[in-house]
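In this view, the complex is presented without one of its protein chains, the others remaining in place.
Our next item is subunit A:
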Amino acid sequence: MDWECCWSREQIEPESCPYIGEGEEDLLVSQRRRIVEKCVECPRFKNDLARMKGAGYPLSDVLPYILTEFQEQKAQMGAMLSFLNSKTREIKFLREVGLVLQTSLDLDEVLSIAMTAITAGKGFGMNRAFLLMTDKDRRHIRGYLGVGPRDYEEAWRTWEDIGRSNFTLRQLARDFQKTKLTSEKVKFHDILNQLTVPLADQGHIFNRALTGKKPILVENALNNPDLDRGLARILGVDTFLVMPLISRNRRIGVIIADNCITHKPITLQDMQSLETFAFPVAFALERASLYERLQEEVAKQKSANVKLREQQELIVKMEKMALVGKITSSIAHSIRNPLMVIGGFARTLLKGAPDDDDKRGYLESIVRETRQLEDVLSEVLDYSESLFPVTDFWDLNELVGKAMGELEGALEQAGVHCRLELAPELPMVRIDYKQISYCLKTITATALATMEPGGELRIESVLDGDGVLLRISDDGKSLTQTAQEALIAPFFQTQELGEGVGLSLCKSILERQGNSLTIISRPGGGNTYSIRLLTRKENI
C-alpha cells in the first residue's frame, strides 16, 4: 500500500514531510525519532491509520489506543519538565538571595535584596511591594518601605533600564541600595503612613495572616464583604497578596505585593514561591534589626564610658580641691580667733587712750593691720567653704519651708500648687545646709519642667530608720527609664558644672555626704524624687 505519511521509509527527502523544520534535519535519516516526534501528531499518519482499518489490518483497532496513551504521557512529561525547569530557576534564585540574607547584618542591604527579589523580573516579578514592620514596643505594624513604580510611565522606564543593564539579582539589589533606597523610603510615604495597624486588631487581614502563618491572596477586594475596602483604596488595587513575616514565632512584619501596573493575576505558584522566600527574609530582617539595636547600645555604652572617665577625673580633681579647701579653712580658723583677740583688745586700749598718748599710733597700726588680715581671712574662708561641705545638724522641715518660700515665684509662674506634708518632731539631719537647699531647689525645678499648669507638687518628710526621707512628688509627665538615667548620669553635662548641672550634681553632693537620691516614675504619670538624709554624726 502507498502510504500518505513518511513513517514507513527509513530515509526521506526534506520535501516528503512538511512538519520537519530548520535544525531538525537529522530526523530525515532517523526513522524511529521521526515517528515518535513527528508522525504521531501528523494528520497524514492519521489518514494512513484509517486506511489500514479499511483494509482490515489486524492491529489497526489497537494502534489508536496506544497512540492516544503515548500522546497523553508525552504531554505530561512536557508539563513536568517545564515545572522542573521553573523550580530549578527558583532554587537558583533563592540560593542567590539566601546567601545574602544569611550573611548580611546590614538592615538596608537585607531590605534591598528582599524587596528587589520580590519586584524584579528575575525574581518573583511582582510590580510593587510594601514592607510593614512591627514597631519597637510591639504594639503596631507600621509601613516601613515601598518599592515599585507609581505609574505606568515610571514602570516602563524602570523596566527598560533593567532590561538594558543585564544585572544579576544581587547586582540589582546593590544598585537599588546605592541609588534608590533613600528615595524609595519617602516615595510611598503617603501610602505607608496609612498602613499602621494595631497588633491587637485580630480581625485585620495583616494580623490574620500573621496568626495563620500563611499568605492570604486578596481578590476583588472592593466587592468582598469580608474585607475592609479601605486597604484596597489605599493601595489602589483590588488584588494583592499579604505575606506574613515570622521568625521563631516572633511577628516581624508583613509584605504586601501586587501587580498594580500589569494587573497580571497572582497565581497559586506565585504565592507558594513567595511563602518559601518569606522565612529567610523574616529571619534576616529580625537579625539585622537586632544587630542595629545592638550597635546603638554599644555606641551608648561607649559614650557612657567616656562620661564615666570624665567623671572620675573630675571627682579626683574635686577631692583634691576639697582637701586644699579643708586645710586652708583649718589654718584660717586657727588664725582668726587670736587675730580677733589681738585686734579686739587693741581697739579696747585705743578707746581708753588719751588723744595725746604716744601709744595711740602703735595701737592704730595694730587695729589697721588686724583688719586687713581679717579681710584676707574672710576671703580665704569664703573660698574654701565653696570647696568642701560644711556639715551641721539642721531641721529639715525648716529648710524645706525656706527653700520653697524662695521658689514661690517659680511655682506661681508654672501655675503649680505646692502641698507640704512635713512630719513633726523629726530628728535633726547632718547636712550642708546650702547644698541640700540647692538639691531641693534643683529637684523642684526639674519636677516643674514636667508639670502642666494646675498640677500639684507634694513635698513630704518622714522618719525612715536612722534617717529622714524627703519625698518630692509631681503629677507631671512620667519620665522614661532613659530620661531618668540621663538626669542622674554622672556629670551628664560636665561642661556646665556649677549652675545648671542639675540632678547629676545633686546625686553627687548627696552621695558624698552619705545620703541618696532615687527617682521613681509612675506609669500613669508623675514622678517621685526621694532624698534620704542621715541623722547620724559618724557618717560624715
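One rule holds for everything that comes next: a contact is a pair of C-beta atoms (placed from the backbone, for glycine too) under 8 Å apart; a residue touches a chain by one contact, two chains touch by 3 or more; residues count from 1.
The criterion applied here is as follows: contacts and distances are computed from a predicted model.
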{"item": "Per UniProt, the name of the complex member that is left out, chosen from \"Phenylacetate-CoA oxygenase subunit PaaC\", \"Response regulator\", \"Sugar ABC transporter ATP-binding protein\" or \"Glycine--tRNA ligase alpha subunit\"", "value": "\"Response regulator\""}
{"item": "Given A:94, A:107, A:227 or A:381, the one touching the chain that is not displayed", "value": "A:381"}
{"item": "Among A:117, A:147, A:282 or A:332, residue touching the chain not depicted", "value": "A:332"}
{"item": "Candidates A:66, A:99 or A:340 - the one touching the absent chain", "value": "A:340"}
{"item": "Touch with the omitted chain, as defined above, among A:367, A:459, A:479 or A:509", "value": "A:367"}
{"item": "Of A:135, A:364 or A:395, the one touching the omitted chain in the full complex", "value": "A:395"}
{"item": "Option touching the unshown chain, where A:348, A:413 or A:480 are the choices", "value": "A:348"}
{"item": "Absent chain, residues of subunit A that touch it", "value": "332-333, 336-348, 351, 367, 370-371, 374, 377-378, 381-382, 385, 390, 392-395, 398, 402, 405, 428, 433-434, 437"}
